[in-house]
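My questions all concern the structure below.
All protein chains of the complex are present and in place, except for one that has been dropped.
So, chain A:
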Amino acid sequence: MAFTKKVTLKSSDGELFIIDRAVALQSRTIQYVLEDTNPVDAIIPVPAVDARTLSKVLEYCKKHLIDLNTDFEDYSKWDKDFVDAEVWMLYDLIMAADYLHIPPLIDLICDKIASMFKGQTPDKIREIFNIDNDFSKEEEEDFKKKSGWAFK
(Lines give C-alpha, C1' and ligand atoms only; values in the text may rest on other atoms or scores of the structure.)
Protein backbone atom coordinates (compact mmCIF):
# COMPACT_ATOMS: atom_id res chain seq x y z
CA MET A 1 0.00 0.00 0.00
CA ALA A 2 1.40 3.38 -0.93
CA PHE A 3 1.26 5.82 1.94
CA THR A 4 1.52 9.53 1.44
CA LYS A 5 4.52 10.93 3.24
CA LYS A 6 2.71 14.11 4.25
CA VAL A 7 -0.42 14.57 6.29
CA THR A 8 -2.54 17.70 6.57
CA LEU A 9 -4.19 18.59 9.87
CA LYS A 10 -6.83 21.26 10.27
CA SER A 11 -7.15 23.03 13.62
CA SER A 12 -10.46 24.09 15.17
CA ASP A 13 -9.92 27.65 13.90
CA GLY A 14 -9.29 26.50 10.36
CA GLU A 15 -5.51 26.67 10.07
CA LEU A 16 -3.82 23.94 8.02
CA PHE A 17 -0.68 22.13 9.16
CA ILE A 18 1.18 20.03 6.61
CA ILE A 19 3.47 17.64 8.46
CA ASP A 20 5.36 14.42 7.98
CA ARG A 21 3.27 11.33 8.41
CA ALA A 22 5.72 9.97 10.98
CA VAL A 23 5.23 13.08 13.12
CA ALA A 24 1.48 12.73 13.01
CA LEU A 25 1.64 9.04 13.89
CA GLN A 26 2.78 9.87 17.40
CA SER A 27 -0.83 10.74 18.04
CA ARG A 28 -2.76 7.52 18.48
CA THR A 29 -5.98 9.28 17.54
CA ILE A 30 -4.54 10.31 14.17
CA GLN A 31 -2.95 6.90 13.82
CA TYR A 32 -6.40 5.30 14.05
CA VAL A 33 -7.84 7.74 11.50
CA LEU A 34 -5.02 6.99 9.07
CA GLU A 35 -5.29 3.25 9.55
CA ASP A 36 -9.04 3.30 9.04
CA THR A 37 -9.29 5.51 6.00
CA ASN A 38 -5.78 6.03 4.69
CA PRO A 39 -6.84 9.32 3.15
CA VAL A 40 -4.59 10.37 0.29
CA ASP A 41 -3.99 14.12 0.43
CA ALA A 42 -7.08 14.40 2.58
CA ILE A 43 -7.34 16.87 5.40
CA ILE A 44 -7.78 15.47 8.89
CA PRO A 45 -9.79 17.80 11.08
CA VAL A 46 -8.72 18.27 14.69
CA PRO A 47 -11.82 20.02 15.96
CA ALA A 48 -10.86 20.11 19.63
CA VAL A 49 -7.52 21.90 19.25
CA ASP A 50 -6.86 25.47 18.15
CA ALA A 51 -3.96 26.48 15.91
CA ARG A 52 -1.75 27.89 18.64
CA THR A 53 -1.96 24.74 20.76
CA LEU A 54 -1.70 22.41 17.79
CA SER A 55 1.51 24.05 16.60
CA LYS A 56 2.97 23.61 20.09
CA VAL A 57 1.93 19.95 20.19
CA LEU A 58 3.45 19.38 16.76
CA GLU A 59 6.65 21.05 17.92
CA TYR A 60 6.82 18.39 20.63
CA CYS A 61 6.09 15.56 18.20
CA LYS A 62 8.77 16.75 15.76
CA LYS A 63 11.38 17.08 18.48
CA HIS A 64 10.68 13.65 19.86
CA LEU A 65 10.82 12.09 16.42
CA ILE A 66 14.01 13.62 15.10
CA ASP A 67 16.05 13.37 18.24
CA LEU A 68 15.35 9.79 19.17
CA ASN A 69 19.08 9.30 19.40
CA THR A 70 19.84 12.24 21.65
CA ASP A 71 20.91 11.07 25.05
CA PHE A 72 18.51 11.19 27.92
CA GLU A 73 19.81 14.33 29.57
CA ASP A 74 19.49 16.62 26.55
CA TYR A 75 16.01 15.34 26.07
CA SER A 76 14.79 16.03 29.57
CA LYS A 77 16.18 19.56 29.44
CA TRP A 78 14.21 20.25 26.26
CA ASP A 79 11.09 18.77 27.82
CA LYS A 80 11.54 20.89 30.91
CA ASP A 81 11.73 24.07 28.86
CA PHE A 82 8.77 22.94 26.78
CA VAL A 83 6.43 22.78 29.77
CA ASP A 84 7.79 25.92 31.36
CA ALA A 85 4.59 27.67 30.33
CA GLU A 86 1.67 29.48 31.90
CA VAL A 87 -1.14 27.57 33.50
CA TRP A 88 -3.66 28.23 30.73
CA MET A 89 -1.18 26.99 28.11
CA LEU A 90 -0.65 23.78 30.09
CA TYR A 91 -4.41 23.41 30.26
CA ASP A 92 -4.75 23.72 26.47
CA LEU A 93 -1.84 21.34 26.00
CA ILE A 94 -3.19 18.63 28.27
CA MET A 95 -6.60 18.81 26.65
CA ALA A 96 -4.98 18.52 23.22
CA ALA A 97 -2.65 15.72 24.31
CA ASP A 98 -5.59 13.85 25.81
CA TYR A 99 -7.72 14.31 22.68
CA LEU A 100 -4.88 13.37 20.32
CA HIS A 101 -3.76 10.64 22.71
CA ILE A 102 0.00 11.19 22.93
CA PRO A 103 0.94 9.31 26.14
CA PRO A 104 4.47 10.69 26.72
CA LEU A 105 3.21 14.25 26.28
CA ILE A 106 0.32 13.58 28.68
CA ASP A 107 2.80 12.26 31.26
CA LEU A 108 5.09 15.24 30.78
CA ILE A 109 2.35 17.81 31.34
CA CYS A 110 0.73 15.89 34.21
CA ASP A 111 4.09 15.75 35.93
CA LYS A 112 4.52 19.49 35.44
CA ILE A 113 1.07 20.38 36.78
CA ALA A 114 1.54 17.97 39.69
CA SER A 115 4.80 19.72 40.59
CA MET A 116 2.80 22.93 41.04
CA PHE A 117 0.75 21.17 43.75
CA LYS A 118 3.65 19.88 45.76
CA GLY A 119 4.24 21.41 49.18
CA GLN A 120 1.36 23.88 48.77
CA THR A 121 -1.50 24.42 51.18
CA PRO A 122 -5.04 23.83 49.83
CA ASP A 123 -5.62 27.60 49.90
CA LYS A 124 -2.54 28.23 47.81
CA ILE A 125 -3.53 25.54 45.30
CA ARG A 126 -6.99 27.07 44.94
CA GLU A 127 -5.31 30.41 44.29
CA ILE A 128 -2.88 29.07 41.66
CA PHE A 129 -5.59 27.29 39.68
CA ASN A 130 -8.58 29.49 40.54
CA ILE A 131 -10.46 26.62 42.13
CA ASP A 132 -13.74 27.72 43.68
CA ASN A 133 -14.16 26.29 47.18
CA ASP A 134 -17.79 25.23 47.48
CA PHE A 135 -17.39 23.67 50.94
CA SER A 136 -18.78 25.66 53.82
CA LYS A 137 -16.28 26.42 56.57
CA GLU A 138 -17.87 23.79 58.82
CA GLU A 139 -17.95 21.16 56.08
CA GLU A 140 -14.31 21.76 55.32
CA GLU A 141 -13.23 21.52 58.96
CA ASP A 142 -15.34 18.42 59.51
CA PHE A 143 -13.91 16.78 56.41
CA LYS A 144 -10.35 17.65 57.40
CA LYS A 145 -10.95 16.10 60.79
CA LYS A 146 -12.22 12.88 59.25
CA SER A 147 -9.22 12.61 56.96
CA GLY A 148 -6.94 13.84 59.71
CA TRP A 149 -4.01 11.69 58.68
CA ALA A 150 -3.46 13.70 55.51
CA PHE A 151 -3.62 17.10 57.17
CA LYS A 152 -1.32 16.64 60.15
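Basically, a residue touches a chain if its C-beta (ideal position, glycine included) is under 8 Å from a C-beta of that chain, and two chains touch if they have at least 3 such contacts; residues count from 1.
FYI, contacts and distances are computed from a predicted model.
Chain not shown in the complex: UniProt lists it as "F-box domain-containing protein", one of "F-box domain-containing protein", "Actin-related protein 4", "Large ribosomal subunit protein bL19m" or "Mitotic spindle assembly checkpoint protein MAD1".
Residue positions on chain A in contact with the hidden chain: 86-88, 90-91, 94-95, 98, 106-107, 110-111, 113-115, 117-119, 122, 125-126, 129-135, 140, 143-144, 147, 149-152, in rising order.
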